[in-house]
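Yeah, one chain of the complex is gone here, protein chain that is, but the others are all in their spots.
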């Protein structure tokens, strides 16, 4: 998986590309925790380039979200498609996380 | 790969099962070096259960053989079949190592 | 050839190879790419569980048997771990709020939701989890 980050209009935008699965989810979770420690509070995960996610991937996102909430931060998702959209919907994660069609809307409405 | 060892009639018999390839050859080489440090000198590698070997695998066997020769020890192979036999022959390793049809002959003639 | 089979060491590092075995075979047999993703997901979830929970003394083994049936592409995951019937599990509470949302229980749920046919049987000392999808996009 490729991870690119960028600070933009007060958001911490994290672009994921490829696959978020059991082989890299704990590393990704650690990275999230580091960004939070470094003071980032308003995360947007841009999943436009993410092709695959498993429950291990969801778990890492959930852990980061809980940590952020505890620090009065937020985490939202945007640009889901294909399997990723399906998994997020089927698992009900779209009920507990904010999900936006694209990055512009995520930054406007969040 | 499964590795089973046994001291028998003055030989250190190492039975390899499965695949000896780039993912496990350096670990195997380390194990050989440890056995040599522990004082084992006359190795027989029983390859009856080995299904696959690559140049990385050959390299680890060659390294162990050189080390043993330097300590006046020896290493021979036995019970080769299928791809393993082919790779050993094609690479000319049967010219530089003793190769026997089975363990009994390896222990008798070495 | 109607059936292929492979046995893997059941540890987390081999899961990518197991997924690759299934998806390459599915691709060769003409399963729709979308359904291959569903299969991959199910294989990751099920094998991750086998690696983590099935064996009292890990790592054990898991055999993947693939059959090209007429209407379905089927895989069977066979392990010799503790008896475990994933079909007997309750679905997680999908309506739970973030704070109370449990991190576990999703894997089995996803397997059941993504595929066209899932069933479990215990055969002697083995768990057999049978997973199938149709070939088309559906």
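Lettered A, B and C in written order, each chain numbered from 1.
The rule we apply is simple: contacts are C-beta pairs under 8 Å (C-beta built on N, C-alpha and C of every residue); 3 or more make two chains touch, one makes a residue touch a chain.
Computed from a predicted model, the values in this text were never measured in an experiment.
In the full complex, the chain left out of view touches B, C. Considering C:4, C:72, C:94 or C:128, the position touching the chain not shown turns out to be C:4 (whole complex). Looking at C:30, C:83 or C:105, the residue that reaches the missing chain in the full complex is C:30. Residues 1, 4, 6, 13-14, 16-17, 19-22, 24-25, 27-30 of chain C touch the missing chain (whole complex, contact as defined above). In the full complex, chain B touches the omitted chain through residues 21-23, 51-52, 54-56, 58-59, 62-63, 65-66, 69, 82-83, 86-87, 90-92, 95-97.
In this section, only the chains that are shown with their structure count from here on.
Averaged C-alpha coordinates put the centre of chain A at 26 Å from the centre of chain C.
Chain A and chain B have Cα centroids lying 50 Å from one another. One finds 37 Å separating the Cα centroids of chain B and chain C. Annotation for chain A: no residues touch two or more other chains.
In chain C, there is no position where the chain touches two or more neighbouring chains simultaneously.
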